[in-house]
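To start, I am sharing the structure in question, which I have written as structure tokens.
Removed from the display is one protein chain of the complex; every other protein chain stays in position.
Right, chain A next:
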Amino acid sequence: MGNRCAVIGVGQTRYQTKRRDVSIAGLVREAALRALEDAGLTFADIDAVVIGKAPDLFEGVMMPEAYLADALGARGKPMMRVHTAGSVGGSTALVGASLIQGGVHDRVLVVAFEKQSESNATWALSTHLPFSASLVVGAGGYFAPHIREYIRRTGAPEHVGALVAVKDRKNALLNPYAHLKIPGISLEMVQSTPMLWEPIRYLETCPSSDGACAMVLSSEKAVTGTPAWVHGTAMRSEPIFRAGRDTVNPRGGQDCAADVYRQAGITDPRRELDAAEVYVPFSWYEPMWLENLGFCAEGEGWKLTESGVTALGGDMPWNPSGGVLSSNPIGASGLIRFAEAALQVRGRAGEHQVPGARRALGHAYGGGAQFFAMWIVGSDRP
């Protein structure tokens, strides 16, 4: 795993439908300055910048590493862009961490963003090349059949998806940065919303958000303030069209989880982790990823959700921040998971703090559930 690496600063913007008051440059700078302030540093203390965003068509920004260098204080420093679809925020953190772990730099600023209001992600995901006849409409259209298959395999009752939608939105009420705030959200409210891509209902989907997230990563000797130590990092990918590929429980996710647990010395994530921030853009992905990430046996994920294990007061809270279901600046969504995991083990999560959290998982996935990025952070130096 290389040299020790720590998160010493976290910065987020308030996530909302439209940030009309700032440019993309202003948006990323807001998050970056907050992360630097949290670390007690300035741009002058940063050695390199790593930036991530969702696919180019999402905003028509092709080279953010060039466009945003000034805004991120990168003049004269290495700056690079990471690109792994929806998992990009997580991959961005891991590329930044690798620069510390490899001994290349002492302090790296990682930033990810999306300004969905400048464009339309569903359009960007539904461009159809000549000769093909793909009928997939947006992310929901792609993931709905796999959710249906999960429900068939496990016999999960219909209300489980809605339970996740309610739980994450209740958590969002405790997070000052969260986008969707739905006071009084209830099972009945979620179940009364229309099916968009059956079996996915409207309130079981993530919002479209503008926002940015940033972290300052540090080597052991350059740590300031309260560190969250990186205990393990892993990335995996797999081809989207592969015979025998299990789209409900992808091998890439299983292997990635096994790798990150091995590095962190974890054999039973359900018992040994205190919190998890997992990429759940459609509610049913909570039980699906509970199984994929080894928090329970296959077919048992929905039972953990149903019994309240993953609630903020449960014994294995998932997405105490409200998760992707409550805030979704796509390119940043993975980095937010990683950052929220760090906030938990630093004891800085405010009202959505899991009491005494010492080890937490940050997770992101992207593409057709084919890119995976994960880290485990802890309050103790590994």
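The definition used in the following text is that a residue touches a chain if its C-beta (ideal position, glycine included) is under 8 Å from a C-beta of that chain, and two chains touch if they have at least 3 such contacts; residues count from 1.
Simple rule for what comes next: contacts and distances are computed from a predicted model.
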Listed names "DNA-binding protein", "Multisubunit sodium/proton antiporter, MrpF subunit", "Methylenetetrahydrofolate reductase" or "sn-glycerol 3-phosphate transport system permease protein", matching UniProt entry of the absent chain: "DNA-binding protein"
Residue among A:M63, A:M195 or A:A297 touching the omitted chain: A:M195
Given A:R14, A:H83 or A:R148, the one touching the chain that is not displayed: A:R148
Those residues of chain A which, in the complete complex, touch the missing chain: 20, 60, 128-138, 140-141, 144-146, 148-149, 152-153, 194-198, 200, 239, 241-246, 248
